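Our next item is chain A:
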Amino acid sequence: MHAALIQFIVIPVVKIAVILGVVLLVVAYLTFAERKILAYMQVRLGPNRVGPKGWLQPIADGLKLFVKEDLIPAKAEKAVFLLAPAMIMIPALLAFSVIPFAPATKLFGLLPKAIPPYVTDINIALLFVLGISSIGVYGIILGGWSSNNKFSLMGGLRSAAQMVSYEVPMGFAIIAVLLMARSLSLVQIVKAQQAAHLWFFVPGILALGIYFICGVAETNRNPFDLPEAESELVAGFHTEYSGMKFAFFFLAEYTNMLVVSSLATIMFFGGWLRPFPNVAWLSFLGVVPPVIWFAVKVAGFIFVYMWFRGTFPRYRFDQLMQVGWKWLIPLSLANLVIVGAGVLLVKG
Partner candidate 1 sequence: MAFLSAHFVAIVFYVLAVLAVAGGVGVITFKNPVHSALSLLGTFLMVAGLFVLRHAEFLGAVQLLVYAGGIMVLFLFVIMLVNVRRLSPDAAFLSRRAPLAVLSGVVFGALIAFGVLAGSLGHPGGGATALQMVQGHVMGNTEAVGWTLYRHFLVPFEIVSVVLLVAMIGAIIFGRKDAGLEGRGGRMEP
Partner candidate 2 sequence: MSLSQFIPFLPEIFLAVAGFAILLAGISLGKRGARGLSLLSLGSLAVTAILIWVVGRPVEGAHTILGGMLFVDTFAVYFKLLTMTASGIVLLMSAGYLERSDYSPGEFDALILFATLGMMIMASGANLVSLYVGLELMALSQYVLVGYFKLELKSNEGAVKYFVLGALSSGVLVYGISLLYGALGTLDLGAIRAALTASDTVNWTLNLGIILVGFGMLFKVAAVPFHVWTPDAYEGAPTPVTAFISVGPKAAAFAMFLRLFLGAFHPELAQWRIVMWIAAAATVIYGNIAALTQDNVKRMLAYSSIAHAGYALIGIVAGTAMGLWSVMVYMLIYTFMNLGAFGFVIMLETRGYAGERVGDYAGLAKRHPGAAAGMLIFMLSLAGIPPTAGFMGKLYVFSSAVQAGYIWLVVIAVVMSAVSLYYYFRIVVEMYLKDGDEDEPAPLVRDRWLDAMIGLCVFVTLFLGVYPAPVVGLAQSGVHALGLG
């Protein structure tokens, strides 16, 4: 009985708590990282007043948002208005329940038996993440609608169209990975890359490109940040939000970036695997724990996100739709055919 208690209640709860804590902390510092990186790209200093070199800035930001007055517009649809931030944050965090950061570990011998550090490994993990992240669009569309503000509504509707459109090529790009890995389990996808002696970004370079572009669009980041386009929509769907509720939208964006980057790492860059995991003379790289390898790769993708933000101008809405429907979807279909043929040739 006690074993069951530990196995089914204690361990999962601890895991969930740790992962939630780490993710939220990382997300908070992502905002800091973004400001710093943008600052360096624009030859500025960035936040540097709170704490040493500004390192306590996210905490100050959090405090500010927490104590700020929470406004609800008089004619807003109150229940939905309150629901919207939750509906964007919860799916973003839920996705982390299936993302494998590292293989099962004894934590340097601290644990009696190896325990996987991720919450669960289900055999439809990839579909689950896709499905969960497609729920995220509700937060935006409902937030925009319930604010009773035309600009917010336009932002919300734009976002709905954008996210639904870009889900299609994203799905096709992911199918290419599935063809190579032959599993929907994220753990199995990583193991397949180990077994194949090849990270999937090599045969799936096109899929990676499509996936990441769609990922940028799905997270409403520059150059696809039309839903919040400051200059035309005065911050779009979250114009009317303030305080903690605004913080939720803000953090959800970064959480989603983290999800997209983690998935990209897992599907194309071998997840927690060190570079060349099967080359013996490189085994000294194994000194670095797998979770660090994972973090480094994810950080790379996050940097690309911020790089985009620092360099690209925003698309116009019709251009955005054109890119999605006329370029990415045909391209991803073509990629699917190519990868499928390749898999057939190699594996028979």
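As a convention for this text, a contact is a pair of C-beta atoms (placed from the backbone, for glycine too) under 8 Å apart; a residue touches a chain by one contact, two chains touch by 3 or more; residues count from 1.
Keep in mind how these were chosen: all candidates are chains of the complex that A comes from, given by their letters.
Predicted model, so just to flag it, every value in this text is computed and none were measured.
Asker: Okay, in this complex, which of 1 or 2 is up against chain A?
Answerer: Considering all copies, chain A is touched by candidate 1.
Asker: Inside the complex, what are the residues of chain A that reach candidate 1?
Answerer: 1, 4-5, 8, 77, 79-80, 83, 122-124, 127-128, 130-132, 134-135, 137-138, 141-142, 145, 153-154, 156-158, 160-161, 163-164, 167, 184, 317
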